[in-house]
Every structure is written in C-alpha cells, then in structure tokens.
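Just below is one structure, and these are the notes that go with it.
With one protein chain held back, the other chains of the complex are shown just where they sit.
By letter and in written order, the chains are A and B; residue numbering begins at 1 in each of them.
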Amino acid sequence: MSIRALPLYATIAIFLLAYLICYIQFPAMLSTRVIGNLLTDNAYLGIVAVGMTIVIISGGIDLSVGSVIAFSGVFIAVVLRDTGIHPLVVFAMLLAITTAFGAAMGGMIYLLAMPPFIVTLAGMFLARGASYMLSIDSVPIADPLYQLMQRAYYVMPGRGRLTLLGMIMIMAVVVGMIVLHRTRFGTNVYALGGGEATARLMGVAVGRTTVAVYAFSGFMAGLSGIVFSVYTSAGYPLATVGVELSAIAAVVIGGTLLTGGSGYMFGTLIGVLTMGLIQTYIVFDGSLSSWWTKIVIGGLLLMFILLQKGLLRLRIHQ
Amino acid sequence: MLLSTRDLTKTFPGTRALDAVSFDLKAGEVHALLGENGAGKSTLIKCLTGAYRRDSGDILFEGQPIFPQSTLEAQAIGIGTVYQEVNLLPNLTVAENLTLGHQPRRLGMIRSRAMNAQADEMLSGYGIDIDVRRTLDQYSVAVQQIVAIARAVHLSGRVLILDEPTASLDAREVQMLFDVVRDLRARGLGIIFISHFLDQVFEISDRLTILRNGRHIATCPAAEVDRMQLITLMLGHELQQETATRARPVADGKDAIRFSGVGRRGRIAPFDLTVHKGEVIGMAGLLGSGRTESAEVLFGAAPSDSGTVEDSDGPVDLRNPRAAIAAGFAFAPEDRKTDGIIAELSVRENIILALQARRGWSRPIPQAEQIRMADDYIARLDIRTPDAEKPVGLLSGGNQQKVILARWLATNPRFLILDEPTRGIDVGAHAEILRLIEDVVAQGMSILVISSELDELVAVSHRVIVVRDRQHVSQLTGEDVTTDTIVRAIAAPDLTPEATT
C-alpha cells in the first residue's frame, strides 16, 4: 500500500465512521433524501474545491475564489437584468472572464516570483470590489431558465432528489479527476508541487503550467458562481465570504498535502461531504450549536496536517 | 572523440572557476573527473550541460561545436546528467518520472497501461525489477539513481554524466550501480564519473582527469597511477614547504578539553580527541571522509550520540550550538553562504551577533560599543568594506570569511573550529587568515583547522588528524607532520587495517 494514499484512506474511513455514528443516532440520515441534499447544498463548495485541489497540489493557494463566486452571481444577475442576452451566453461570458482572471493571477505569480498567497489576496480584493461596483444590493434573478434549472432533478430510489446542481458538482469532480490523474497537465501539476526546480530540469513548462493551474481554478470558481446563483436565485456581492477557507479545509481534510505534490481529487469530494455531514448532523441534532462545525473542522485540519507531517518524517526515515 | 572541450574558461567575480581547460571523452569509456571542492569539476559539468554559459573556448560533440543554452538543450543534443540528488520527483510514480513530458496519449488522455509498459521497457536491462506504478520515494536511493540514469540514457543516449551518484549508497548498492555503468559502457556510451571515493574511481574508471583550482592538471589511464600519485595531484604540494618552527602547546593537561568516544551514527564513527591550550590541530582527509561531520559533532550542530566531553571543571554540555558557545566553543562552517553569514545584515551586526546571542536579548551591546568592536575588527583583520554598515552579503568571499572570524573572535572562545577557512579566497586574504591563526594561538586559544590544502595544514598545525571513510584513522605529530606523510595516511588503507569498511 502506498504511504501517499494513506491520508485518502483516512479520509474515507473518517467519513464512513462519521456516517455510521450519524446513522446510529438518527437512522433517518441514511436515506437518499439526505444524500441528495448533501450533494445539492454543497454543490458550489465541491466545484470550487475541485479547482482548489489542483492549485494546492501544484504547491500554491487561491484565496480569490470566494470573491469570484460572489462576482459571478452579481455579474449574471446584473447582465440578465439589464440586457436581453440569453443566460447560456452570459454563462459563457462569465466563464471566459473568471478563467482569464485566474490566468492573469497565475501569470503574475510566475512572472513576479511572488508567493501565490499574496497575489491571490490582491485578486480577492479585486473580485470583491468589482462585484460591489456592479451592484451594492442583492439582485434577484427571475429568468425562466433558472426556474427550469432549479426544478431539474432525478428522483433516486427512496424519493431522494439528485438535482442538476448536484450532478454538475459530480461532473466537475469527474472532470477534475480526469484532468489531474489522466493528462500530462495533471502530471505536470504534481511535478510542480513535488519541486519546481526539479520539474523545470525535467522539462516541465513551469510558467505555462502555473498559468493553467490558476486559470482552471478561475474556471471552476466561475462555474461554482453559476451554481450558487441558481441555488440562491440571486446575485449578492456580500455572498460566499470565506468560501476559500472552506474549500481549502475540504481539500486538506480530503487528504491533500497543503504544501503540494500529493493528493487525490476523490479525496476532496469526500472532504466536502464530510464537512456537509457535520452540518447535517448538527441540524438533525437540533440542540448542538452551529459553531461546533468550525471547531470540528479545525480539529480535522489539525489532525490531517499532523498526519501528513508524520508521514513525511516516516518517508524521510525510510 | 565523442565529447571534448578546448580551452574552456569561465570566470566568476573574484575567481576564475575554469582556466583554459581541455578535456575529452571517448565513446565506450568511463572517465573520472577528480578534484577537491572548488577545483572546477561542477563548473565544467555545468558548462557542458548548458547550465552555465562559458566565457571562451569550445565544446565539441562528435567534432561539431555545440552551444547548449539549457540542460534540456544539452539533453536533446545527447548529453544527459544524473546528480547526487534532485534528479526526479519523489512524489510521482516511477513510470511518470520516466515518461514525464512524453507519456503516451489517446485523445489527450494518458494511456496508463501503455505508459507503464513503456517504463518497464525503459528499465529492462538495468537489472532492477520494480513496480513502476509505485511512487519513486518508496524505493531506495540506489534504485532512484538507476531510474534517473534510465531516463537520462533514454532521452540523450550518447553521453552520461554521473555527478557523485554513489554519495549516499552502501557497498552493495554501489555494485548494483556499477553493473549498470559497465553495461552502458559496453553499449558505447561515454560516461563522465565524478566521485570523491577513490576506491570506486579506481574500480570503474578507464581514464582519469584531475582538476585543481580551475586548471587541468593531468589526464591519464587509471591503471597508470596509484593512490599516492593521485592524491598528490589532487591536493597538490609542489611547493615543498619546510615545517615552520612554532611554540610547543602548553600540554600540562589542566586546560585540556577531552572528548572520549564522541560520534554520531551514520555520520562519523566514535573518536577520542584531546585539545590542549594554545594548540592547532589540523584535520586532513578527502571530501566526504567525515571531516565536516567531526566538526559538527564537536560543536553540537549535529550533537554526539555517544561518549563524554570534559575539561578541568568537569563535563562539558554540547547538546546544541548554544550550549557549545556557552562552553567557549566557536565554529566557522564550510558553507559560508548558507551556514555562516546573515547576508542582509550589516558587517557590524554580523560581527557582534554571536556575542549578542550569548549575552541574551535583554542585554544589548551598546551602539557605541558595537561600532567600536566593528571598527576594531575591520582594522585588525583588514576587512575591505566601505563602512561597517554595508550588508555583508555584498562583500567578497574572503571578506565574508573574515567577518565570520571576527564574529567568533569577539566571543573570545577557547576552542575555535575552522572548516575550510581559506576556500575560495584570494591569495592575500589567505595569508592573512593563516597569520591570524598564529596570532590567536599565541594568546592561548586552541584551534581545529579542517583543510584540503595540505601545505596550509602543515604550516599551521601542531598535529594532524587524518579522517577516512568516516573514521579518524591516524594522528601525526611532530616531525611526522609533512605533506608526504599526510598523503600516505589518506591513501593507504593498509596503515590501519581496522579502518576498512
């Protein structure tokens, strides 16, 4: 068994164990309805975490995604309100903007040789500021397509609903898995996270890969923004503050090494579901307070960071 | 000739790293490149592989002049390199490492099975049977080296440069690697082999080229030289220097620091050492023999895991550098840039730093006192700097070394360890540092000098310890301290039978 896959197994084991505990206390939690809701409610987070996984495996971080999601919602809402452009065209425009935005950040990180953390911090301010410039208030979206998208679902056995949003998230994860594990680009991402200097010596185009990594994250943030706007039927510049933190937490809890070079896309899906499960449990319980979510997630973060550190020591020891 | 250089010259500020070096490599030979640190080996390799741009001279590949601008270009021409470390990515699978950038694809997707088959194919003939789907870091360093060789041979295929490939291998693994090297030689590759293990050099090489101070010293068939001649050529002591007359150490035993059985597993075998007041102990040995490791044990930088240390007042605590400094020890490390200077801080701050660290944060050295100390040492050691406030990183190597010496002299230590104090320093500064050693010893300080320059050791040392294969193998005193005896002790394993690995 590969030592590198150990955090992934730990993630899966924790998720199953948590689900078991939930089930013992509240047998109703083992139903397709709960699972369907878990997927729908966390769809936007899951999608953005797919992009974040690739960024983190490449050894970077993207703090701008929460702001980009908010920008996306406001952009769509304002364009739909003020023009007669078809929503699908608006989606395409938006994805082009957010992808270019990500690419620009990647370019700056590479060209300026500055820490990704501070460059994407500037991106975070910029995207949030841009959404305020479009609108200060929440802008409702009443497009027929939106109503259609909200009502689109597949009824699973047990009357649970697999919504369109949930399906988009699963598709995003599948696309992420293919990109990360089945393309040369994906291998280059691991190479970058394993050691930039060595990767360059081995012929990896470091600049192009860095730009592509952040462009991919920007694309996923835009897609997440579309899903979030469908989920809430509105664009609000104050929305999704701190989602970048949740996404980073989900990626780490999913077994990805925060310093890059190691991790699995599937683990991120489990990480997102684990975080969703904690929230669902608290809702089911009723007496527990919501802040326990943050504390438990912080505890899980600590556990996984220490686990990774321990494994690193073990590998060096070998 | 497969690959040759003609009058290759490369200059860095302050030093001429390569001085009109001519070198050639035939197809189907293993050609060892020998020399101490700073001899110009790595500069030569970096010029060959395009990592450095040469100042002048030619590089000919099969008779054609080439101008590689990067290691990738050199690789495409046919020159592949395997370094001691950082060749491949430990977090990727063996197959991914072998095929990175060339993975077989269908519709943009990597065909894993084909990729793994290709990797298996690339590894066939290397005598290792491993699962290419596992990540590289699950295999031993030897296997990683062979995988790196397989990749380099696959991508370049004519010239293979092995830069210290055996540094972290055990004897069995070295044989495994050598089998691969012999096989490649039989296939007609030209192989440049760099190692500081002379036994290995003699075992595998057909010809040897020796560099010293950036100059080509000799090239000859390996069978025509013995160890003595080789070491003499590498260390170079054409100048027969007479042993300088010097004051005998005060060997009354009272002021001695006695190390008994100190060592560190995997780095240096346990050894005994008694340091007398006012004594200069030289330490000789080839690169990688355990010289620096001895110094690190003595200073607590890599603390000893055995033995005891005591002086006339009882046991001495050497848990870490702080404890060692408190006990009056000082250490000027070999790698000035990473272990010595604090580049951004000023000359003044660098000079007072060790003393300040020993006094503790709450008792700052007054500004006036700092300036006085800095000016004093700048004058005393002739540190060439416009003023004491210049960042030390902007000074030349020799002046940086003097700043580090000043830093330690300011703490007034009783035992000063100098690891290669004169490497990469111009002749003037070199002489000044030797004079300085004589000065402080006259005042009663004890010094341990590690150096590759035997003339220098003979000139300053009262006695010389010879280190080989991570053991202290002999100690030369009095009349025996000559370059000849040192070379003989480094070269001859039969002098001390227990020293063989």
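We take it that contacts are C-beta pairs under 8 Å (C-beta built on N, C-alpha and C of every residue); 3 or more make two chains touch, one makes a residue touch a chain.
In the analysis below, contacts and distances are computed from a predicted model.
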| item | value |
| --- | --- |
| Protein name, per the UniProt record, of whichever chain is missing from view ("SRPBCC domain-containing protein", "ABC transporter permease", "Succinate dehydrogenase hydrophobic membrane anchor subunit" or "Cytochrome bc1 complex Rieske iron-sulfur subunit") | "ABC transporter permease" |
| Interface partners of the hidden chain - shown chains only, full complex considered | A, B |
| Option from A:Met171, A:Ile295 or A:Leu314 whose C-beta touches the chain left out | A:Ile295 |
| Option touching the unshown chain, where B:Ala20, B:Ile128, B:Met228 or B:Ala357 are the choices | B:Ala357 |
| Full-complex contact with the absent chain, from A:Val90, A:Leu164 or A:Ala249 | A:Ala249 |
| Where the unshown chain meets chain A, residue by residue | 61, 108, 111-115, 117-119, 121-126, 128-130, 132-133, 136, 237, 241, 245, 248-249, 258-259, 289-299, 301-302, 305-306, 309 |
| Residue numbers in chain B that touch the chain omitted from display | 13-14, 299, 301, 320-322, 325-326, 331, 333, 338-345, 349, 353-354, 356-365, 384-386, 394-396, 398-399, 407, 426 |
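FYI, only the chains that are shown with their structure count from here on.
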| item | value |
| --- | --- |
| Distance from the mean Cα position of chain B to that of chain A, given in whole angstrom | 47 |
| Chain A to chain B touching residues, read off their complex | 2-4, 178, 182-184, 187-188, 190-191, 193-195, 197-199, 201-204, 261-262, 315, 318 |
| Chain B to chain A touching residues, read off their complex | 71-72, 75, 86-92, 96-97, 100-101, 103, 105, 108-110, 112, 134-135, 137-138 |
